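Removed from the display is one protein chain of the complex; every other protein chain stays in position.
By written order: A and B. Residues from 1 in each chain.
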Amino acid sequence: MIREKKAKPYLNPYLAGVGLGIVLLLAFVIMGRGLGASGGFTSVLTTGVDAIASEHASENDVYSSYLGDRERSPLTDWLVIELFGVIVGGFLSGLISGRIKRTVEKGPGISSGRRLLFAFLGGTLMGFAAKLARGCTSGQALTGGALLSPGSWIFMISIFIGAYAFAYFMRRQWI
Amino acid sequence: MTDSKNVRLIKTLVLIAIVFSFLAVIAGNPYTVSIVPVDTDEEFEIEGNVVKVIAAGDLAARLIAKRNDFNLFDIRSDSDFKEYHIPHSINISSENFTQIKQDEASIIIIYDEGNRYVIGKIKPLVKDVKADVYLLKGGIRGWMNEVLFPDLRNTKLSKDETDKIYKTSSFFGGKPVTDKERKRKKYSREGC
Partner (left out) sequence: MNAPFYKLGYFGFDFSLVIAFVIGVGFGFFLEQGGLGSSRKLAAQFYFRDMTVFKVMFTAIITAMIGLFWLSWIGFVDMSLVYVNPTYILPQLVGGLLFGAGFVIGGLCPGTCLVSSATGRIDGLFTLFGIFFGIFLFAEGYTYLSGFLYSTSLGQLTIPQLINLPHGLILFLVVLLAIAGFVGAEKIEKKFQKSNEGSQQ
């Protein structure tokens, strides 16, 4: 008996987009805010830095703004809990679709190790850039895009430009 | 869902999108509550009352001169108010508010976070009121930029003017930004 689970095909992207759009709309209607991700990452990072070097965290402008008056942990934050939900939702979707797989996704022309290095580097760049732009694709592009905020659209278009421009140099990794 | 069902569904959705977005052109303003951007010194009308704009510097001068012929209302949230508020202001969520509102002050000054004033928030303060109503230009952010931490780099002002700015700023516990120290803007969490 072959135990290999047959992975179901992905949902049609347009339909997935509608689903996502409805989730975003619900966030607007219920909370008066949109989705986000990078802010939640900052909260988690702040908690970590605070645990290791509390004084440094208090002196640093960024960490201290996330720590607030220290009445609550930065982890009790809307975005952090939302991100927790994202993990669960992603897992559930993968589970019912048979797409849970311990693997390193990469193109044929590169080793796993290299891929993981690039993943880390790309993440670093994105984390930094997200703080500059006050958000990432979830918060600025999706949310700000739907709200027609000019900065968000500038950000979104710049992402596509930057990615397409740099794609050439990364082609070994993917295709 | 089979592919053809998908395609039909998507085509329907696209049609709905086009129809509704076209109707949106005709529909007009979706904001059921208007926002007034206070960017100029123009006055405008709310509930039959003329509402004017006051600059942060003028408000500061009033407070320094200890004039008590006006009420200063903070229409931000309670937590924002606790974090910092302009001296002698009253938050609309405080208990004293309704009582103070009855006072016959001749001038009412209102401020929010920035330049966007939600008309719905201002209406109850303006309705049936005989006083002159002013909105603070720039809100708290304008207050910070003009009064508390004015940027004196790259400006050529006379000694008198500079002195005045220093005095005003320190009266409220602030300090102008000069070349001597790097302007470190306080980090505020924005976006997501």
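Keep this in mind: a contact is a pair of C-beta atoms (placed from the backbone, for glycine too) under 8 Å apart; a residue touches a chain by one contact, two chains touch by 3 or more.
Since the structure is predicted, the reported quantities are computational estimates derived from the model, not experimental observations.
Asker: Among B:Asn115, B:Thr162 or B:Thr178, single out the residue that touches the unshown chain.
Answerer: That would be B:Asn115, which touches the missing chain.
Asker: If the hidden chain were put back, which residues of chain A would touch it?
Answerer: For chain A, the residues touching the absent chain are 7, 9-11, 13-14, 16-35, 37-38, 41-42, 44-45, 48-49, 60-63, 76, 78-79, 81-94, 97, 99-107, 112, 115-167, 170-171, 173-175.
Asker: So that we can see where the missing chain sits, which residues of chain B does it touch?
Answerer: Counting only chain B, the missing chain is touched by 14, 17-18, 20-35, 37, 114-116, 118, 120, 182-185, 187, 190-192.
Just so it is clear, only the chains that are shown with their structure count from here on.
Asker: Using mean CA coordinates as chain centres, what's the gap between chain A and chain B in Å?
Answerer: Inter-chain centre distance comes to 32 Å.
Asker: Quick one: in the complex, what on chain B touches chain A?
Answerer: Against chain A, the touching part of chain B is residues 1, 6, 9-10, 13, 184, 186-192.
Asker: Residues of chain A touching chain B in their complex?
Answerer: These residues of chain A touch chain B: 12, 14-15, 18, 33-40, 61-62, 64-66, 79, 133-136, 138-140, 143-144.
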